[in-house]
Structures are given as C-alpha cells and as structure tokens.
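Yeah, one chain of the complex is gone here, protein chain that is, but the others are all in their spots.
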Amino acid sequence: MTVDTPGAAAAASPATHAHDNYLTAGRGLLSWLFTLDHKRIGVMYLVGILSSFFLGGVFALLVRTELLTPGPTIMTADTYNKMFTLHGAVMIFLFIIPGIPATLGNFVLPLMLGAKDVALPRLNLASFWLWMIGAVVAVASIIMGAVDTGWTFYTPYSTTTGTAVISMTLGAFILGFSSIFTGLNFIVTVHKLRPEGMTWFKMPLFVWGIYSTAIIQVLATPVLGITLLLLIAERTLGVGIFDPALGGDPVLYQHFFWFYSHPAVYIMILPAMAIMSELMSVFSHKHIFGYRFIAWSSIAIAVLSFLVWGHHMFTSGQSGLANMVFSALTFSVAIPSAVKVFNWLATMYKGSISLDTPMLYALSFLFLFSIGGLTGLFLGALATDIHLHDTYFVVAHFHYVMFGGTVIAFLGGLHYWWPKLFGRMYSERWGRIGALLIFVGFNVTFFTQFVMGSHGMPRRYYNYLEQFKPYHQASTYGSYLLSLGFVVVAGYLLHSLFRGEKAPNNPWGGATLEWETSSPPPSSNFAHEMLAGDPYDIESLRFDPETRGYVRKDPGSVLLTRVGA
Amino acid sequence: MTALRTVGEMSVLLAQGTDGSFWMPPGVSTVARHVDWLFNFILAISVFFFLLIVVVMTLFVIRYRRRAGAGAEASATHHTGLELTWTIIPVILVAVIFFFGFKGYLDMSTAPANAYEILVDGQKWNWSFTYPNGYVDSNLHVPVDRPVRLVMTSADVIHSLYVPAFRIKQDVVPGRYSKAWFEAMEPGEYELFCAEYCGTSHSGMIATVVVHPPGEFEIWLEKASNFLETMTPVDAGRKLFQVRGCLQCHSVDGTAKVGPTLLGVFGHSQALADGSSVTVDENYVRESILEPMAKVAAGYEPVMPTYQGRLKDAEIMAIIEYLKSLSGNG
Partner (left out) sequence: MTSHSESHHDPHLAHHFESPAQQYQSARLGMWVFLVTEILFFGGLFCAYAVYRANHPEIFIFGHHFLDKGLGAFNTVVLICSSLTIAWAVRAAQLKQIRILKLMISLTLVCAFTFLGVKYVEYSHKWHAGLLWARSYAPQVDHGDGDHGATPESVQMAAPAGGESAAGATAAPAQPAPATAATPDHSNIAPAATGPAGLAVEAAGGGDEVVAEPKNAQTFFSIYFLMTGLHGIHVLGGIGAMFWLLFCARRGDFDTGHFTKVDMVALYWHLVDLIWIYLFLLLYLIH
C-alpha cells in the first residue's frame, strides 16, 4: 500500500462514501448482536449503559421526591429502602463500572492504536452479552420484590432479609465477569496491538488511563465475585462465614466487599481522568503538559487503590492500628490525582482555548472533581471521619467524584467523540445550555448535602428530623434541575443523529490516530496502515475551512509508507 | 497564615464546647473541639486549593481564549521542578492532616480509667441502655463532666451509635462487643441516631441523650430504677412499654404499625397467622413477650424479637396490667 502524494491520503479517505462505514455495513438486529466489530459493540454498550443511567436516575428522583418532607411523602419505608438500594446498585453495577471503558474505551482504544480491532473480538462480544444477561438478572430482582439492603449488602442484614438479594447479587456477579473480560481484552490489546513506533511513552494518555483501569478490573473484580458468591451461599445454604449466629464474622464481609469496591471507584475515575487528558490538550490546542507524570500517576493510582479499602470501615470495630494504617495510605492515593489536576491546568497555560461543549464539561470536571477530591481529605482523617461516616457528607463526597467527576467526563468524552461515532455534529448552542443546567443543578443538589451531613444527618434515612428539611428540599429541587439538563442533552444528541451536520474527520483538532479516519470510520477502521507519532503534536494540524475540520500539515507523516508490494 | 490565625481564634472558643457553625452543630463533648478544629483546618486547606484551581482555570480561560488565526504560544511541555513542587507540598499537607486526625482519634478511642459504664443493646429498631444497677431505659442518661463508656452489642444486624453533638460514632455488631466513650460538658438533650442501615425503621431508631446537671443524674437513676416499687402496676407497665421498645412497633392509639395496636385487645379474640384464634389473656401476652414466634397475629410479619431474659416477671406483670387498662379492664 503505497502513498503517491501527500494530498492523496486525505482525499482517499472514505469520508465521502456514505455507505462505507461501520454503521451501515450489515443491516439487521442480528448483524449487531453477533458483530465482532469493537465499534458496534461500543455503540451497543452505549445504548445499554445510557438506558441504565436513565433507570438509575429515575430511582434517584423517586428517592429525592420522598425526601421532600420529613415524614412519609410518596412511599412507605420499605419501598424507600428498595429505591435507594436500586439506585445505587443500578448506577454502580450497570452504569458506572462498565461506563467509559465499555463504551468509549471499546470504540476509541483500537482506533487510537491504529488497530483494526481489540485483540480478542469474540471475548469482547462475550463481555457484552454477559453485560446484557447480568443486567437482566439484576433488574429482574425489581420484579421479584426488589432489594432493600443498600448496594453494599452488609451482613447479617443481607443474609436475613426477605427481599430478592440473590437475584441482584447474581446479576452483579455476572456483570463482574463482563468487567473482567473487558479489562483482560484491553490489557492484551495495549500490550500486543500497538502500531509501529508507538512505544509505551508514545501512547495517548487515554490509553494509559484505560490500561490502568483494566489492571484494576482484572485484579479486583474477582474478589467481588467470590464475595457475592459467598453471600449467595450464605443465603441458600447457610455456610455461616458472615453470620454470627452460625459462627461467622460480619465484619469479614466488609473487608471482602471493600477490597473490591474501593479499587472499583478508581475503575470509575481513571477513565474519566483519561478523557480529561485528551480534552485538556485538544481544546487548549496545545501539547499536554507533564505527559510522563500523568501516565505514571494513572499506574500509581491503580496500585495504591488496593491498599486503602479499610477507610470505609473506620467505625466497624477493626483495630486502631488498622485504622491508622488505612488512614495514612488513603492520603497517599490523593497525591497522584492532585498531580493530574495541576498538569491539566498547566496544559491550559499559554494555550489557545476553545470553549466547545466538550471543554465546558472538562472545566466542570476540574471544578467538581476538586471539591470531590478535597472532601475526601475530611474522610481520610480519622478524627473527622468518625463524625462524618455514614452521613450525607459521604453521599455528597462520592457524588461529587462519581457524578461530578466520572459522569461529567463521560459527557465530555461523549460530546468529543460523538462526531467520530456517528458522523454528526450536534447543536453547540444546546450543548452549552445542557452543560450549564447540569453544572448548576448538580451543585444545588449535592453541595447542600455536605452541610447537612456535617450537621449530623445520617444517610439511608426514610424520615428525618425537621431541622434538616431546608437542606433536603433544596437538594430535591436541584435534582429536578439536573434532570432537566439531561433531558436537554438527550434531546439534542438524539436530534443530531438524524439532522446533525455531517462531521469532518477531525472537527476538534486532535492529534491522536482516531481523527485520521473518516467520521464515522469504515468497518476496518483505517484505509491505510498508520504510523504513530506524538499523540499531542497539536501543532502539526491546521484548520481547513472547506471541510470545517482539521487536517495534517503533512498528511504523509501518519502513514506507514511502503515501497513496492 | 490563615490556618494559624483560625486556630488562635478557635482556641478561645474551645475552652468549653464548641458553638455551632455553618458546618457543624454545637459540640458538647471534650473531643468535639479537636474534631471541629481539624475539620476547619482541612476546610481552610481545601478552600485554598479549590480557589487556587478554579481561579487559575478561569484566568487561563479568559487570558488564553482562542483568537482567530492564532494558535497556542510556544511553551514547555514538562517541567520536573514544577512537578516536584506540586507533589511535595501536598504530601506535606496531607501528612499533617493525617497526624492530627490520628492524634484526635487516639483520644477518641481510649476511654479514661474511671469512666462510668453503660451497656447498650441495639436491635431493630430501638436502643436499650442498661445502667450499672440493672435498670434498662430506652434513652441514654449520663452525668455531666464525667467520662462515660458505652459497651455495645447488637441483637440482630449491624447498627451504629451516633451522637452528632458529641462527635462520636461506633458500629454495634452482633456477636461481639464494641466500645465508645465520651464526656459531655453541657447539660441538655441531644439526638442519638442509628448510623448503619438496618432495615425498615432505620430512620426511626432514634434515642435521646440526656446530660444531667451535677448531682441530678444519681437522683434520676434512683427514681427511675425503683419504678416498680414507686409506681402503680399500670403506670409501671406504661413506662416499661415506652422505654423497652414496645412502642416502636405497637401503637396504643389504634394505628397499625409494624405490629398490631394494643389498644383494646386485651380480653378479646385475636386471629392468628395460621388461621386459628386465641383470646388475648395474661398467658397469651406473656407468651408473646417471651416467645413471639409461637402465635403470630394474622396479617403481620414474624419480626418481633424475644424478651426472654430481658424482662423480669414483675415487669411482665406490670405490662399485662397496662394492657388491661387499654381495654378498660382491670
């Protein structure tokens, strides 16, 4: 495959062939359900995951509506307990854990590597089917009486309650395997499918982030698997590992559970940070600052995340020594995150900043994740955590990092790669409106929760004392505003699929390889073999007013040129 | 520095308990001052860094906004000195935070030697506090200015005892004892919550901590403990009914709660879950208290805990008399 002239590469890209992309190659439901194309799998995941987010969001709104008044509002206590459990379980197991890796990761990772697919496409499809099956089994629990244990399933309550715990935990177990296989696939892909010239320190930071996430997925999720299996065995057979009445230890369950679930939160945030590195560079039109430090900080977070699970258990009765060790280690994991934030800011310095919608989300991330991360300091310190544990302060903290962090970054990434996925541009004006509504609504919803938490409002409370009413009401009204923001976002994104302007190959000026192919890409991803250069060499691009996109000043520079056959 | 000045100001206020602030409720225990100080210290650091990040971000957005035709200015893509600076300074800060957090925790988890010991039983969904003389109450009465040590266990699932005003919290676990301690510095009444989700009425599992002024605690305890001698059986039964957790699930005004109402049931027929029926007499009441699973009322869940070993015969008699009074009998 030779290249004749520098200009031929751009012209030869199949952007103009309307039928020659992955969306249109092969029709019918079965061609999607049995596809091996990572891009189609990514899109199917996107549909599933966004639906799960919607479902989890509905539960959240029901919870918040119940909390409009101090007493019973629209449901009984038992129903309320099921609502918050389902909100947590659906959001965590169906939405946020698969979240960015399964959707954007699946779609973008091979493209960034100039590859034709992930290393193990059939395993990828299996991951998706497992996600679907796990989701069905988990959601079936709703019909079977739902679960009222909280998403943490603490024993002995979870082993003795009459609700559909087995269905939900079995669903989560299956979903865990989906997560493991996705992580496994990404590890092999990053190790084996990098193109010519892409050494480890020439990979895009998005790849570093997804890779670090995959390490956690692979090492931590099996522990969740065995924990859930033990829970199911406890309920069905009475194996007595966690039940004090049978000689077991309920606090052991907490150790098992959090050994996975703490690393799990880094499964949630690392991909978000990975997206941030891309957005910060591209929308500042400037090389990323501190590449190596950002890359290593992802690995550091992955490693350190396994050492801090006990900070969820400071009041559980574990020893003072354990408390001390976990507290000290917890602070260590804050440092790499801070390093990333400073490097992103430095990327903006002397940049040329465009405030397109993806960048608005990136800036929101900086604001919201900073609050989320800093409030983690209060919780890592022993003396303050005793007071704040199991209050709304914790609820606010994790929503700031998971929602204000991960979901916001997910939205940023979705808006960034939307043109690549679907070949369409969305309305920038509505994009800004949506981002603003979400930003304001989010803060109103969750900032109030910090204050009521430090004032002593415990979490998972159906009724509450009168003095907390103003906070709860403000929070609920904020949640309605937040939901409105999402309705707006869903609206214009869906609209863009049918009426959006056709997207150029590279609308934003990114230097990573996915922007070298058409929007949307053909099934085989690239028309030519790609050569990896510096993924942040933004300087090598210039804006082309004709296509309303960016092109390489030297198109041949990214192609693996060959002479002869 | 702002932090140190704040510390100076706080220490004036911290001679007694702490006043409430935007963030915290009034703190009346000896540890509250340290907890609040640490909270404010971390808050100061957090606000500083948050403003630093957001202000810099905003300034950059304004200063380096994309202008038509102009790209980014040339600048370094990395700077090791900068990286080290913004790594090392946070490391020092978090080490300081950790140190004060740990130090405060050591105080919070080590009870003084002469602490007054009260046993705590958590169960779904009420608290029982057993005083050294054996008296059991559903609220926590303590003397002011005296360390109090709580020795706690659960009868069923994990609960957590939380008193925001004292800044204390400790999980209450079945099958083992856990401990907490505090010393209250101001008389008054304070809320005690359950802080570990435990089922249907988790949010109803609230008790009151009554801190008695000097000299009054002993008087209260004596009066309360002798209620069987000093009160009529009906009044004693009513008190037991209220403090031993019965009211949590059984109303006396006709409303059905987790358990059936006990208004007007004594002496009448009660339908049972297995289809039969029984007359609510002294025997049935006693059996229901000691073996609640034996004859469950129709339409209700079998969730009542047993009071075997927890109620004396004289107390059961008093409760029976009280229930009779609710039917206009006796």
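Letters A and B mark the chains as written, and numbering starts fresh at 1 in each.
Quick note on the criterion: a residue touches a chain if its C-beta (ideal position, glycine included) is under 8 Å from a C-beta of that chain, and two chains touch if they have at least 3 such contacts.
None of these values were measured; they are calculated from a predicted model.
Colleague: For the chain not shown, which residue from B:K124, B:R167 or B:K324 touches it across the whole complex?
Modeller: Per the contact definition at the top, the residue touching the missing chain is B:K124.
Colleague: One chain is left out of this view; which of A:S52, A:S127, A:T213 or A:T227 touches it in the full complex?
Modeller: Among A:S52, A:S127, A:T213 or A:T227, only A:T227 touches the chain that is not shown.
Colleague: Per the definition of touch given earlier, which of B:S29, B:S46, B:S128 or B:T153 contacts the omitted chain?
Modeller: Among B:S29, B:S46, B:S128 or B:T153, only B:T153 touches the chain that is not shown.
Colleague: Which residue from A:I74, A:A245 or A:A490 sits in contact with the chain not drawn here?
Modeller: Only one of A:I74, A:A245 or A:A490 touches the chain omitted from view, namely A:A245.
Colleague: So that we can see where the missing chain sits, which residues of chain A does it touch?
Modeller: With respect to the unshown chain, the touching residues of chain A are 110, 115-121, 123, 160, 162, 180, 184-185, 187-188, 191-193, 196, 218-223, 225-227, 229-230, 233, 237-241, 243-249, 252, 256, 317-319, 524, 560, 562, 565.
Note that only the chains that are shown with their structure count from here on.
Colleague: As a quick test, compute the distance in whole Å between the mean CA positions of chain A and chain B.
Modeller: Taking the average C-alpha coordinate of chain A and of chain B, the gap between them is 35 Å.
Colleague: Tell me, which parts of chain B touch chain A in their complex?
Modeller: Within the complex, chain B touches chain A at residues 22-25, 31, 34-35, 38-39, 42-43, 45-46, 49-50, 53-54, 56-57, 60-61, 64-67, 70-79, 82-83, 86-87, 90-91, 94-95, 97-98, 100-106, 108-109, 156-158, 160, 162, 164-165, 167-171, 173-176, 178, 191, 193-204, 206.
Colleague: Which stretch or stretches of chain A touch chain B in the complex?
Modeller: 77-78, 81, 148-150, 154-157, 160-161, 244-245, 249-251, 284-293, 315-317, 320, 323-324, 327-328, 331-332, 334-335, 338-339, 341-343, 345-346, 348-355, 363, 366-367, 370-371, 374-375, 377-378, 380-387, 389-391, 451, 454-456, 458-465, 536, 538-539
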